[in-house]
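All protein chains but one are shown at their positions in the complex.
We call the chains A and B, going by the order they appear; numbering starts again at 1 in every chain.
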Amino acid sequence: MNLAARLRKFPFWSWFWFLVGTLYFVLPLLATFEFSISWDPADPLKAYLRVFEDNDFWETFIYSNLLALATIIVNTILIVPTAYWIRLRVPEARRIVEFITLLPFVVPAIILVFGLIGLYSAPFRVPFTGITLFQPLTTFSFGTNVLIVAGYMVLAMPYMYRSVDTGLRTVDVRTLTEAAQSLGANWFTIITKVILPNVRAALLSGALLTFAIVVGEVTLASFLGVDAFGPYLFLLGQHRAYEPAALSFFSFLLTWVAMGLIQLFTGGQGQAAGAH
Amino acid sequence: MTHLSLTSVSKRFGEFVAVRDFNLDVKQGEFVSFLGPSGCGKTTTLRMIAGFENPTSGSIRIHGQDITQRPPNQRHVGMVFQSYALFPNMTVADNVAFGLRVRKEKDAAIKQRVDEMLGIINMREKANSYPYQLSGGQMQRVALARALAIRPEVLLLDEPLSALDAKIRVSLRAEIRSIQQKLGITTIYVTHDQEEALSLSDRIVVMNVGEMDQVGTPFEIYNFPKTKFVANFVGTLNTAVAEITDPSDGKLSVDGVPLLTAEKMEGLQKGDQVMIAIRPERFSFAEEQKKANVVDCRIENITFLGAVVRIQVLIGNTKFNMDTFNNPFLELPKIGDMDKVTFSKEAVLILGQANGYAN
Partner (left out) sequence: MTSTALEAPQVSPKVKAPFTGWQKWIGVIPFFLFALFFLILPSARILTGSFYDASGQFTLHNYQELFTVPTIVNAYKLSIQISAVTAVGGGILGFLLAYAVTVGGLPKSLRSILITFSGVASNFAGVPLAFAFVATLGRVGFLTTLLKDVFGIDIYSAGFNLYTFVGLALVYTYFQFPLMVLIMAPALDGLKREWREAAENLGASTFQYWSRVAMPVLLPSILGAMILLFGNAFGAYATAYALTGGRLEIVTIQIGAQIRGDVFHNPGLGYALAMGMVIIMAVSLAAYSWLQSKAEKWLK
């Protein structure tokens, strides 16, 4: 092919839009990084060091990670058996459960927290009876922790469920179970040796996504009065200039690691948790 | 007169040679099949005619005009794809009308032409259906109508029936052939199914790893294969190596077993090794009638195929397949039995020198 033909085949517009997209992605990150190292020209990492010396940072960051961990664990315990049970025994429940996994889109964080506070800031009474189930959750710290983990579970649930469900579908869980049963395996063996290994990738990507959602989450945390990383970062932004930039860049790196790992484990499409 | 001609067409993908020195002249209205296994280059050659691949060298002409460098949307050939490729967002009628609309023909003319084409494929009542509502066979007929609607110079079909059920394949290929003959349109048909190629074509091009092994009528290809590949690929032709014992009298021997052939042995001498072939249906058991050749054999295997019973017999050290019609009242021999089979002199074909056959 001569030069003219080669030029004609060159995808000019594709490269153009790719460059535009890259610029849009990169500029804010570049700006943040540049700002974060410009506090003291002699000591570019000053902002980062200050942040990592701050006790509040560590407290809130660790706390958020613990919340994420709790969310992942309880979600796994809740979702994996449910998804498995539905595939195996109650296929009719699929529609309802899938509908439920769509609800968090309709009820985003701000609305969810509105409802949670509205419901649980008063003693929980069963309607049409006088029975009080429990005291207002929002008034004591354990209750608040329950609420926020539950809230995070709701936010992460659609991705977790869909991930696990796809994983189970891909390995045709029903046939595997029947094969295992006919070979004499009991339930425990089936779950640990047959099911869990096959949904490992799905669980990992669901877990990583949960981390990405929870650690930076602000809406639920601030309205429920929880000392999480998100509110800390926001507060920092009110008073300080360089540290918030450093933390934002740090937060970006964390998200990048989480998503990169997901790519690695799923080898594919990438997952989106959307805005918050 | 030559309508479509390919001259020294070759196609390379980097180091890999997909098609090597392809030469063919097709007459107006002729139906030519490209037959061969996957990877033999038949689809690549077809796509070069359509313009989706450019030949590395060589030229393609229609009516004498060189179209080798023309982009695919200016060649005026109609192509039917293996996966039908119907536009999912359009009805059957809109699909068929597509080529005409793109040429900005008048609405009335388009309507009439579409109706005519739907009539030819017998699907007028499905004019407003969408592809996802049709069966595979129906979709393929629409694809055919769509390609023919633009009155193409040449019709190209890329394994159009391989995605369909066996029964539909048989009825649809008959339909394709009758439409093609009625319209008199030059057609190139790519397939790996030799039965299709044999039953449809005026001529067949048998291809093997990018090369043309043989070009000829179905009769020629089946009865006089020029290479071992063609012999093996097309039909079940028994082949064996034989030694000439007496060229003036048509005598030769296979593994020491003497045979007679009606073939002239010009240019051959005693001791020459040749490739012979005998069609399975020419054998019969010697109890019924005796023909020129009567040989001892051992029954190796019996396969019941329905209308045909295929018996594998050992003559000398060579196995031959013998096909007889199924007869519920005929007692078949058992495996291991010794028996006698007979066949005429004319049934023994000489294909050529034994060492001339590439494996």
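Rule of thumb we're sticking to: a residue touches a chain if its C-beta (ideal position, glycine included) is under 8 Å from a C-beta of that chain, and two chains touch if they have at least 3 such contacts.
Note that this is a predicted model, so its numbers are computed, not measured.
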| item | value |
| --- | --- |
| Listed residues A:104, A:167 or A:206, member touching the removed chain | A:104 |
| Hidden-chain contact residue, picked from the options B:77, B:286 or B:322 | B:77 |
| Interface with the unshown chain - residue positions in chain A | 9, 11, 13-15, 17-18, 20-21, 24-25, 27-32, 34-35, 78-79, 81-82, 85-86, 89-90, 93, 97, 100, 102-119, 150-151, 153-154, 181-182, 184-187, 209, 212-213, 216-219, 223, 230, 233-234, 237, 244-245, 247-249, 251-252, 255-256, 259-260, 262-263, 269-276 |
| Interface with the undisplayed chain - residues on chain B | 50-52, 71-79, 81, 83, 85, 87-90, 98-99, 101-103, 132, 143, 146-147, 150 |
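The criterion applied here is as follows: only the chains that are shown with their structure count from here on.
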| item | value |
| --- | --- |
| Where chain A and chain B are represented by their mean Cα positions, the distance between them in whole Å | 59 |
